[in-house]
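Yeah, one chain of the complex is gone here, protein chain that is, but the others are all in their spots.
== subunit A ==
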């Protein structure tokens, strides 16, 4: 009976849930689907890409009928007049040198910390600011993140870097304002994951979301959580509001396979070590390690700490929940009942809703010894490599240097480089210079690297610097983009109350423009975020002067004041002032004595 109960309940549920679901899937407008793509990367890394997508028609959204669309978020969007919203929580960095091109071509990732940009329905700047304030504060509460700290100094209005992804009717396009805010110092952690999962129709209880565990997610070398909401108008159909939630994470297979109760990377036993036995000195106690690309054997439950608990019953059953991108030659074992759908370099697995899914990749066989590349798909080459760092030292000025490398041998790459800098970094725009490595002078004018610059200078304590540079890099060239800046001195109340590590400077956003963007293509072909920077400003050591000042002032005021007062005061002579002191005492005594004497005399 106890076993029957859930089954009964489930069937009841399915009775009441599935008919509308089926109806919705028939219209293909209000559906929900989820998919996990696993892709092994070099250096024993594994990219796990979770994607959840659902939508609701605009009319139902406006009448307050939320089905798969999360109500909490929907109401916020309605209240703040948001047309399109993109929210990113990221941690770590994508190692493009080893891992190749980014998942989703970088479109679903943000810089370190929290990044938010949205198109708001507003006619004036004031209205937009007001709605932005509403939006950030509401999202701050919803996602347990300090989004409410995105104030005027951290908000910019990018001009060239972003374009709406959704389909917006032309009538409303002119009244849409784009606002962009970023919190580079925000540490993304489990308190942000929980509200993220709550937005899902299955709430992380079934389907691929069961694999999302805070311990694993935040132990990843790179992870990015994204929420994208945009209106989509299929040709001929009704416009729908689409919400897409994405989590990309790069797990270190070696680290993930460690049991959770013993995460310490103790050295292996001598016999477990993979050694290069061809070395002449190889012996039982000498071992040249040969394990750099080892650990390519793993199973789903080893990596995520648990196996996948069925599928989400609300999800579109035609979309396979798990796909694995490995070469065709690679052996993959699954549990019985899983249907494998093979395509080139990709295998997807379809399972029944009740059964658990388990994947097992055995160690690569000896036939794959001819190259490590046979175990994994070769990573794609990104269109651009970017690395940004500070130059100079000291507390007064500094510089920023971005190294941009176009790996392509024959295609030039055009992109928009956007920086939103805090106001206390005052940049000297005249020092901005782009030069191709190997050429000492800036490039000749007939082929300028910098095509267009949009610059909005900072106002102290009111808004930050916004710098957008459209650049074009010739094939196989490395370009140094540098500029200098000066550090302002903050007021002491403007320092954050925490330990002073420095101030984080948000990642630069590099949007590589699609060459066919004016035709059929998208606006952005690829997006890159650089790492954030740590800018150290001249900082007093707050506690010490504070203690010293307070303590010594008190002591001096009390001790010196009292002593000085008594030492310098001049007193009037006793006979000039009122009778007192010794004289008074004597006078009294004499008076008494006189009285006694008088009485004595009188008696006599």
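Here are some notes:
Here is the rule we use: a contact is a pair of C-beta atoms (placed from the backbone, for glycine too) under 8 Å apart; a residue touches a chain by one contact, two chains touch by 3 or more; residues count from 1.
By definition in this document, contacts and distances are computed from a predicted model.
Protein name for the hidden chain, per its UniProt entry and selected from "GPI transamidase-like protein", "phosphatidylinositol N-acetylglucosaminyltransferase", "Ribonuclease P protein subunit p30" or "Pre-mRNA-splicing factor": "GPI transamidase-like protein".
The residue from A:261, A:285 or A:336 that touches the chain not shown here is A:285. Here the missing chain is touched by one residue of A:213, A:387 or A:433, and it is A:387. Where subunit A meets the chain that is not shown, the touching residues are 43, 91-93, 95, 97-98, 112, 218-221, 252, 254-255, 264-270, 272-273, 275, 279, 281-282, 285-289, 292, 387, 389-393, 399, 401, 403, 498-502, 504, 531-534, 536, 541, 554-555, 558-559, 562-563, 565-573, 577-578, 580-582, 584-586, 589.
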